[in-house]
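Here it is, the structure, as structure tokens.
All protein chains but one are shown in place.
Chain naming follows the written order as A, B and C, and within any one chain the residues start at number 1.
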Amino acid sequence: MFTPGSKYLIAITGLSAFSLALYMLLVHPSALGAVALIGLVAATSLLTGITLFTRDGHAAEDQTSAATLDTPTPSMWPLVGAAGFSLVLVGTVTTPIVFIFGIVAILATLVEWTVQAWSERSSADVSYNASIRQRILNPIEYPVLAAIGVAVIIFSFSRVMLAISKDAGAIIFIVAASAISLVGLLISVRPQLKKSIVQTIAVLAAVGLVGAGIASMGFGLREDLVVAAEEDHYAHQECGEEKSEHFDKGVSETVSATSGADATIELVDGKLTAQVQGIEGLQDSITVRRANPSNIIFRNKDAGEFRLSAHLGKKQIADGVMEDVVTCTQLISEGAEQWLTLTINKPAVSGEPYTLSVPGVEGQSIVVVVP
Amino acid sequence: MWFTLDNLATAHDTHEGAAHSSTGLSNVKLGMWLFLGTECLLFGGLISTYMLYRGRVGTGPRPSQVFDIPFTSVSSFVLLMSSLTMVLAVSSAHKRDDKSTNLWLVITALLGATFVGGQVYEFTAFYNEGMGFSTSLFSSSFYVLTGFHGVHVTVGLIMLLALRGMLKNNKVPGSRAETVEMIGLYWHFVDIVWIIIFTLIDLIPA
Amino acid sequence: MANIENFATPSSAMGALKRPVVTKGWREWVFTVDHKKLGIMYMATAMFFFLVGGLEAVLIRLQLALPDGKILNADLYNQMFTMHATTMVFLFVMPMTAGFANYFIPLQIGARDVAFPRINAFSFWALLFGGLFINLSWFLGGAADGGWFMYAPNSGPIFSPSHGVDFWALGLQITGIASLAGAINLIVTILNMRAPGMKLMRMPIFTWMSLVVQFLLAFAVPVITVALFLLSFQRNYGATFFDVASGADPLLWQHLFWIFGHPEVYILILPSFGIISEVLPVFSRKPLFGYPFVVFSGAAIGFVGWGVWAHHMFASGLGPVSVAVFSISTMAIAVPTGVKIVNWTLTLWGGKLWFTTAMKFAIGLIVLFTIGGLSGVTHSVAPSDTQQTDTYYIVAHFHYVLFGGAVLGLFSGFYYWWPKMFGKMLNEKLGSWNFWFMVIGLNMTFGPMHILGLQGQPRRMYQWTENRAGEGFFNLAFWNLVASIGSLILVIGVFFFLVNVFITARSGKVSPLDPWGARSLEWMTSNPPKEHNFDSIPTVRHLDEFFHRKYAEDANGQMQQIATAEEVLKQLEDNADAHIHMPSPSYWPIVLAFGLPITALGVIYSVPLAIFGGVIILFSAFGWALEPSTAPDTDFDPPSSGDTSKDVVHVG
Partner (left out) sequence: MLTRVIGRLKPLILGTAGTVFLASCATNAPQDTFQPKGPNAQKIDSLQKPVFAVAGIIGLIVASAVVYSIIKFRDKGQPIPKQSHGNPALEITLTIIPALILAVVGVFTFRTVFDLNKTSDTQMIINVTGQQWWWEYDYPTNNEYGITQPIITSGQLVIPVGTKVLLRETSRDVIHSYWIPALNGKRDAVPGRITLNRIEADEPGIYAGQCTEFCGLSHANMRMEAVALSKEDFAKWVANELKPYVAPAKDSLAKEGETVFLNQCTRCHQVNGLTREDGTPVIAAPDENVWSGAAPNLSHLMSRNTFAGAMFDLLTPECRSDVWKSESATFGEKYLAGVSEPCLNQTDLRGWLRNAPEKKPMYANPALLADTGGKYRGMPNLGLSESDIEKLVAYLLTLK
């Protein structure tokens, strides 16, 4: 007959031994870490031994007292607390996240034990005491357990999805969902199904999912995502005449709330014209105030795909090295429109005005005057 | 998030009961419908924001560059399926079939969790493709809109699983069938909102 | 639970962990779910914030009394006017009307409590904590300084780097939660818990107006919730919703804000319309003229109120079509408002008027609100509005509407219902002083602002300059000084009210059962009402049920008294219900509400704190969900004998 205290110490010994093994095998071990963990194992085994030989003996005598008349229901908290303790130690030598998990587990254990201790002393009626305990702890146990369950599924599942290819992802997704529904259907049409079978299925599924999740995490992201993250290719504008592989993929064709825009640039019959807010008629130049974000809409009314490029002078990128400042819309098809926000800090150097033009359409440009 | 938790509370906060009600609806049900009405306005505001800003991408990716419509269609279908299983749970609850109720609640939650898992996957993928939360107006409004919906689903999941535990341990004060029905109402609402969001985001091109 | 006698009672250490079923002292208030106690707490909270907001107003007026005022610096002044408006709108008028609605709606419709008593308690605590949270910013680096309308992008982190706007946004989020929960609660109460025979068109007009207000709240608050979320995400998490360099449209905020903000105006004013629609008939000794018209005009205001928001944006450059349309819809809303004024005047017409303080305030509302309403019509004319908007003319307009309208209505309600709430009469003589000082003070403060505005003094300026004040004795400097003096007179008026409350509490006259010869159900119970309101729920056969139980027409068509109020009450008590189950007090509402500001603080300062707050919210929400509304036997100490019902107390 073990008391919760000795259970805790047994568990902590076991877990620290386990984490020592894990540490030596998986993490790049350092002498300090190893010493710490070995010390921990030694200390906890000693304490466990002492407790087992002394405290448990007393516990047997105490059994007459009212408070412990009925042994509390089997509790997982000693295990959680011990796990927390080991996690804290492992965390100090590995990563902070592990440390935080450990702290949370220890805090949870402390709360559970404190409330249990309180409630067990509150009256002579065990069921009443249990109800007091539940009143305090159920409100936190239900949502937290539910949340942990949900979090494990979400996390594992999303890791698996991230690791496999895009097409396989959709298939895996639908297969998983169908499997869930089918199992539900199966159980509901065969209510006489043995409980143990259902439990086995559930446990297997859970272990499988978590295992797959951890494995996928080790595997990392699928390749195209890694490449995308490295190259950031959608943000890299390519303002030339040709269609670029990434920047021109997936074109937006409409703009909402166009009423406040500074000017609308249209390509009609090979001609580039500007309609400026508030000014009658078509213009061949627009005024953009310096240091001020100005919104321009480009509308393509010609057959074929065109983009609007803004040539905004040069900027110095290193000593003596100048680079053209160019920004542009995507290649858009006939009837489509796109939004371009320009912020120009300096007036143009005389003789080299800023311009808006359409690559591939020669001799057409709108001068951007910056006073 | 508070709304939905409060709902769960609403679901048990009846003291006059249906017998006295002037409209014939129970207080809880009337309250739930009103709450869902207010939620419509909340999502209405978020959807308007998204519709206004979806074309404003700055130098970030555009919607059609990152969206994976086949995948989102599949995951929308999964969420719709969970509405079906929720209907089964509610009907079992009305038949006082505890075993089936529990089963279908869990199945609904699992399908819902699969959906949220899919959303987390998509968000991570988008992030890697260069679409961070503060990259552009489009990305901010996209994440806020779908994120709010995701939070609603997640809260629904926690309520479903907690309800399952409470039913099992006989902890539900008030009518069990009505409690399941209220959470069901919420769940269907969240599903319908997703159908609207999915249509606007993925099916109508920007 | 078979043998209750064998229980050892829980130790005292366990006291805090048990359900607070029987409460005394402060616990009686803190854990209560009784709509009347909550109503009183709402009112007390609102009154506290009224004084805070009033102090801010006085500082503003002192600063502006003379040119180039030096009392406040620009930064402090901007915080002051932002917080004055925020406090008065969200923390005074709204909670005060919520207090009245909480206290009187169940009484007026013959219910024993609201539909969800614990949600009711939660609403109150969330409001209180939200209000305190917003004001906490004064001590943590400065309050919000962007105006209560908080236009983007001026509210962004670059233009307002202190945490004031964060406190403001999150605090309003919390009070918004309170309003939303309260609105759903009261709508369900009104729709579902009316006494037998209380058809919708027999409901007292205050209940009707409150119903409209709760619908407005339920649908307006979510919109501001969205706007505030966008603002918080921008300020705290780097989103770009109002960042123009990323292509954002600052008008998005204005639309979201005013779609909430315009219905909000009716949320503030309609309850007072309801109150004086109760008071005028009582003291005119005749029913409200055109009850259905008043009801439908209230509903019409609530409905059309959704289609006028852009009249706050006539100067924003919306384009002529929107401007013209919103201009016309704004004029349209003047019609139902005019209907109300006509009906009140015609209620007085041919009556037998008794000028109590409540009546004086009600008549004051008719006249002063009319001025505010008419100045509103002048700037529904959009071109004219482009001259007047953002000048003191607008300040004059909405203070006539909100002070001359909403606040006078609330004071009318205090004097009218004080005996009902506390069983004592407020002193009528002091009441008279209170009324005249307030009316003179408010006309002196806000009247000159019409002139200031029309002669070109813009709002929200921390200083005005003599340069632009014009010439002559009655120049803008003169009127600024008059307005400042008027504000001090207004303060004296409010002071008289506080003195009156104090004196009444100590040595006020005990109220008779029916001091005013009232007409509606809330007077068909003792003063103050018992915890369960009515010993037996009355069956309603008329609009103005109470009046018709007391009076009937004789053969000549003259109204004659057929019963006294005491006799009517006695009849109810004689048929008292044997057992009345009332909901039990609970810890959870206040704990849940407390989690909100903790989370909000965490959002501003540290994520772990936000998580901690979230845990509190989750914990108390589930604690709540697991707790039955009425406490079971085991919650009592010693455990109850199995019958938790309270015995009906017989009065008289």
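Criterion: contacts are C-beta pairs under 8 Å (C-beta built on N, C-alpha and C of every residue); 3 or more make two chains touch, one makes a residue touch a chain.
Here the structure is a predicted model, which is why all the values come from computation and not from measurement.
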| item | value |
| --- | --- |
| Touching partners, among the displayed chains, of the absent chain | A, C |
| Residue touching the undisplayed chain, where the options are A:I187, A:A261, A:L312 or A:C328 | A:A261 |
| Residue touching the undisplayed chain, where the options are C:G197, C:P287 or C:P528 | C:P287 |
| Residue, one of C:P161, C:P196, C:P512 or C:P608, that touches the chain absent here | C:P161 |
| Residue ranges of chain C at the interface with the undisplayed chain | 73-75, 78, 142, 145-147, 151, 153-154, 157-162, 244, 247-251, 284-293, 315-317, 319-320, 323-324, 327-328, 331-332, 334-335, 338-339, 341-343, 345-346, 348-355, 363, 366-367, 370-371, 374-375, 377-378, 381-391, 451, 453-464, 467-472, 474-476, 478, 543-544, 547, 551, 553, 557-559 |
| Hidden partner interface residues of chain A, rising order | 259-262, 277-280, 287, 289-295, 341, 345-347, 369, 371 |
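The rule we apply is simple: only the chains that are shown with their structure count from here on.
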| item | value |
| --- | --- |
| Distance between the centres, which are taken as Cα means, of chain C and chain A, whole angstrom | 42 |
| CA centroid of chain B to CA centroid of chain C, Å | 33 |
| Sites on chain B at which at least two other chains make contact | 52-53, 56, 58, 162, 166, 171 |
| Residues of chain C touching at least two other chains | 246-247, 249, 618, 621-622, 624-627 |
| Residues of chain B defined as touching chain C within the complex | 1-3, 5-6, 8-16, 20-23, 25, 27, 30-31, 34-35, 37-39, 41-42, 44-46, 49, 52-53, 56, 58, 133-134, 136-137, 140-141, 144, 162, 166, 171, 173-174 |
| Complex interface listing, chain C residues touching chain B | 111-113, 115-119, 122, 177, 180-181, 183-185, 187-188, 191-194, 198, 218-219, 221-223, 225-227, 229-230, 233, 237-241, 243, 246-249, 252, 256, 581-583, 588, 596, 617-618, 621-622, 624-630 |
| Partner chain C, residues of chain A touching it in the complex | 118-119, 121-125, 127-128, 131-132, 135-136, 138-140, 142-144, 257, 259-260, 293, 295, 339, 341, 343 |
